[in-house]
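The other protein chains are all here in position, but one chain of the complex has been omitted.
Just so it is clear, A and B label the chains in written order, and each chain counts residues from 1 on its own.
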Amino acid sequence: MMTVFSGYVIEKRLVPSSTSFVIVPLVSIILALLVGAVFLVLSGHNFWEVYKVMFAGAFGSIYGITETIVKAIPLTITGLGVALAFRMQLWNIGGEGQLYMGAFAATWVALNFSDAEEWWVLPLMITLGMLAGGLWALVPAIPRAIWGVNEIITTLMLNYVAIFWVDYLVYGPWKDPNGYNFPLTAPFSPAAILPVLGHSRIHAGLFFGLFIALLFYIIIYHTRWGYEIRVCGESPDAARYAGININKNILLVMFVSGAVCGLAGMAEVSGIAHRLQHGLSTGYGYTAIIIAWLSRLHPFVIIVVAFLFGALQVGGYIVQTSGIPSSMVAMLQGLLLFFVLGGELLTNYRIARKTPAYSSGDDAS
Amino acid sequence: MSNKSWRLISVFILVLLISLAAAGCGGGGIDENKNEVEKLKVGFVYIGSVKDGGWSQAHDEGRQYLEKELPYVDASDYVENVPESPGDAERVITQLAEQGNKIIFTTSFGYMDPTINVAKNYPDVTFLHCSGYKTAENVGAYFGRMYQARYLSGLVAGKATVSNIIGYVAAMPIPEVIRGINAFTLGVKKVNPEAKVKVVWTNTWIDPSAAKRAAEALLDAGADVITQHQDSPAPQQAAQAAGKLGIGYNSDMSKAAPKAVMTSPIWNWGPYYVETVKAIKEGTWDSTPKCASLTYWGGLEDGVVGLAPFGPMVPDEVKQLVEQEKQRIISGAWDVFTGPIKDQKGEVRIADGKRMTDEEMLNMNWFVEGVEGTIPAPK
Partner (left out) sequence: MTAPYLVELKNITKRFPGVVANDGVDFNVRKGEIHVLLGENGSGKSTLMSVLAGLYRPDKGEIVVDGTRRVFRSPRDAIKAGIGMIHQHFKLIDSLTVAENVILGDDSTPPVLRLQDIQRKLEELSKKYGLHINPSSMVWQLSLGEKQRVEIVKMLYRGSRVLVLDEPTAVLTPQETHELFHILREMAKAGRGIVLITHKMQEVMEIADRVTVLRRGKVVATLTREQINRRELAWLMVGRDVVIQYKKKGSPGNKKVLEVDNVHCLSDLGRPCLKGVSFTVHSGEIFGIAGVAGNGQRELAEVITGLRPVTGGKIMIDGIDTTGLSPRQIIDRRVAYVPDDRLGTGLVPGLSAVDNFMLKSYRQSVLRRGPLLNKRAAYQNSRELVKQFEIQISSLDAPVKLMSGGNLQRLLLAREITSEPLLLVAVYPIRGLDIKATQSVHNILLQQRDKGVAILLISEDLDELFKLSDRIGVIYDGRITGIMPAEMTDVEEVGLLMMGSAGTGEMAT
């Protein structure tokens, strides 16, 4: 417990009140917009116009909505991936790297079987992409399981390794021979490209996201394995007591978590980029962490929150055309995050009058 | 608690009042716009910030020039800091088209495929992509012969170096950058056959800290003049901090490092943008590639590229030499890549008196003699 100022303390709520789930984020967003409005007005902008354009950019047209969905696809998939690990209190910060490794393996298939106009190219890309992401996540999972090595640091560091590995490939061995030396692989053949929805850029990755959300929901709440994951996450001591093999679950959960992030990478190269390139992801694996957290790790909520984050990014660029510098947009996005995360704290904690003595005997600090 | 919450509430009320007042003022502005005559809307997409002091700023200065010169143009729609990631670029370009822009300039190589993709859906919009090699009915590819200005700056550097090691902080091993390095080296070697140009890749256009580290590594390796192909003045600042000299790029970088910068090869897009927009409006423009794969590839003669004013440390003798060479290029009598030119292995790649074609220059993927560095090659 920490003291804020004399007489009051911030206490953890035993059970967050149910209404706060909806009200607190809403109030947080309104507060962020209000504070943002002050900054916009101070820098001589019409905040109402800015918000209108931002909203219209993301939701105001069919195109805006489809693009928001396009942006939400990798966010949903990686969000689901890291959320599974978070369930077990495995802090997989490596979604970004696992995404890149998935993209790498999928590209390997696409480049090596570029002549094969066969039905099996895409399934093979999916399989190998997931396998690569999963194995990449196992690298930090093994030392975590055996020696208790902190996975936050190892997963984070492996992100850089994966990104630099892909950079090495696109700048070197995998560079498109017809690409004027630019850091891009050759474009994929049609057999290696995910089908899209109508004339939009929404690709089959959307269904990956929806399917995995449903699958995870069933696994977590309705299967024995999911039950084990929940017990391990809530209380490792109880898990050990119940005879649950924690190490096995660490490996399994990290593998699946990484595999799902790898699938996001596969979907991004095959559905959007149609080739591997430098800067494939704009930090999806990191944004996924915030999304998972805000969604309280619930698979269906992740879809919704990822969509909202997609909207925030889509709306963010378009609002520049009303004369808002991109730094201002970044500030607005930052404010929204700051307030929503701050509000999150409020749902779990409350301010209470300090009692003269704590009633629990063992916490004497 | 009550005290605190009152303070909080009063702040909210204040914020609300300010916001409402501002909304009132803004409302009038929107109506005025609607009453104006329909203007020709021109949009721009930038990889960096319009204040980056480099590549994107140079394009944005061109945009401002365009707005000033052609009163019927509304070029207020520009989007900065757009990543080259496939997800974002394509959407931003589409949204510019959706907002009624009839001409859209996309100013980074990575926007090439997205531009082509979007152009298919908007046949009545003209797209102009800078630095790529793909064109279409309504997509033009434009660029400037920066290598000419690079060559001139090489003359300055070659005269200035004492250690005979010149450092070059390069972005990515693509033909544009390689061509610049080669042209610069040819300039250096013309006045100083002993000098070497060391190249370090940063693999990024905009990362001032990476650029600074690369420059410091080159300074450690004995370089006493630092030049660069980056979107920030960080390498010149590193040179100034080490008491060494430098040559900028993109725009006049003497403000960022006045003691170091001797000159900078710079872009001047304004006149080209004005000419192009006029031609499109009048229907005289077409996208046919005229210089190899490019619709437009202007050089010193058009003023699209040039040198920024010299710093006080540059002797008059050098200034005269630069002017002389510049006139030689403008006259068309000679161009930078005219043989004999040897590659790093000492083999003659361009025979005596032969001029490289535009096609060859746009595909350049080898270093001339005098460059120390490697180009990663596909397998």
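Keep in mind that, in the parts below, a residue touches a chain if its C-beta (ideal position, glycine included) is under 8 Å from a C-beta of that chain, and two chains touch if they have at least 3 such contacts.
Predicted model only: the values in this text are computed from it and were never measured.
Considering the whole complex, the hidden chain is in touch with A. Touch with the chain that is not drawn comes from one residue among A:Trp120, A:Phe211, A:Tyr241 or A:Phe300, which is A:Tyr241. Within the entire complex, the positions of chain A that touch the omitted partner chain are 14-15, 218, 222-224, 227-228, 230-231, 234-235, 237-238, 240-245, 356-359, 361, 364-365.
Rule of thumb we're sticking to: only the chains that are shown with their structure count from here on.
Averaging C-alpha coordinates per chain places the centre of chain A 34 Å away from that of chain B. Of all residues in chain A, those touching chain B in their complex are 8, 34-35, 37-38, 41, 46-49, 57, 61, 63-64, 67, 70-71, 74, 167, 171-177, 180-183, 199, 201, 268, 272-274, 277-282, 313-314, 317-318, 320-321, 323, 325-327, 351, 353.
The touching residues of chain B, counted against chain A in their complex, run 1, 12, 15-16, 18-19, 22-23, 25-27, 29-30, 43, 49-50, 76-88, 90-92, 94-96, 98-99, 109-110, 121, 133, 172-175, 178, 203, 362-363, 365, 375-379.
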